[in-house]
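My questions all concern the structure below.
For this depiction, one protein chain was excluded, whereas all remaining protein chains were kept in their positions.
== chain A ==
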Amino acid sequence: MPFEPVVFFFVLGAAAGLLRSDLKIPSAIYEFLSIYLLLAIGLKGGVELAGHPLGEIALVSLAVVAVAAAIPLIAFPALRLLGGLSRADAGSIAGHYGSVSVVTFSVAVAFLNQHAIPYEGYLIVFLVLLEMPALIIGVILAKSGDAVRWGRMLREVLFGKSILLLTGGLIIGLLAGPEGIKPLDALFFDLFKGMLALFLLEMGLVASTRIAEFRTYGTFLLGFAVVMPMIAALIGSLTGALLGLSVGGVMLLATLYASASYIAAPAAMRIAVPEANPALSIGAALGVTFPFNLFFGLPLYYWLAEFFVHRLGATT
């Protein structure tokens, strides 16, 4: 299955960074792009949600969030025992990997659209629900009883722009419905892929500085940043298939589980677990896992989704 073309903008950005080009996305444009993407994704989810019974989604959501808790709980002992990382670093990285990446999810959606594969649009709700719990688990693992600035950390995550705009978009989309949102279609839906491409250009630039930094941290973390998303995707596709999602839906859930947060999580962890080295967690999540997911993960997770849906579909 061919690559979704927007991922090449990431390569272009990374190449510009590695070649020390003077390319720089102004921070105001970066802010605008991230606000745009979060709102657009929220709105899209809200419109999809308008056609679904909320009770049914609540039950599925509960299962999806409960299973997702396994990811930091697997990652933490692996980082501690196999990697020999400090408790703070292991907890922080486990939180990053349990949390989710909005941009990885967006590229997965673009991938499905490009191949005209249908999916359950309400899965966007999981983006909102999965961001927070893993961060809390990660902080608990990292601190093991030490004092944590919970109030500030929770405020940072709950009222930070990512959950605020996703939830706000969801509610606006839900209230407006597909007809009401039509006047906004041209801005939020038609231009989406172009904006995503620009955002990926910036992510490539940032990631290139992380890749260079990452070289000093050895092969264990590099291996972890590749293997952990595959384990998480396996759990995600199995869960999705058991919940009866379509192939597209299972692939999106696998991608959500496999993705690691590199925007919301670093900010939250810097406050809650300041003794953890942010270069390790951001380096792994953005420098390795994010490009791995874009180039190798997405086709692999699609294959996993097909495999599990057909397997479980045939036996049940």
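Keep this in mind: contacts are C-beta pairs under 8 Å (C-beta built on N, C-alpha and C of every residue); 3 or more make two chains touch, one makes a residue touch a chain; residues count from 1.
The criterion applied here is as follows: contacts and distances are computed from a predicted model.
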| item | value |
| --- | --- |
| Name of the absent chain as recorded in UniProt (options "Probable chemoreceptor glutamine deamidase CheD", "succinate dehydrogenase", "Nitrogen regulatory protein P-II family" or "Carbohydrate ABC transporter membrane protein 2, CUT1 family") | "Nitrogen regulatory protein P-II family" |
| Sole contact to the chain not displayed, among A:Leu79, A:Val206 or A:Leu221 | A:Val206 |
| Hidden-chain contact residue, picked from the options A:Ala176, A:Ile211, A:Ala279 or A:Leu312 | A:Ala279 |
| Of A:Arg152, A:Lys182 or A:His310, the residue in touch with the unshown chain | A:Arg152 |
| Options A:Ala14, A:Leu154, A:Leu252 or A:Ile271, residue touching the unrepresented chain | A:Ile271 |
| Interface residues of chain A (partner: the chain not displayed) | 24-25, 27, 30-31, 152, 156, 202, 205-206, 209, 213, 263, 266-267, 270-271, 274-275, 279, 282 |
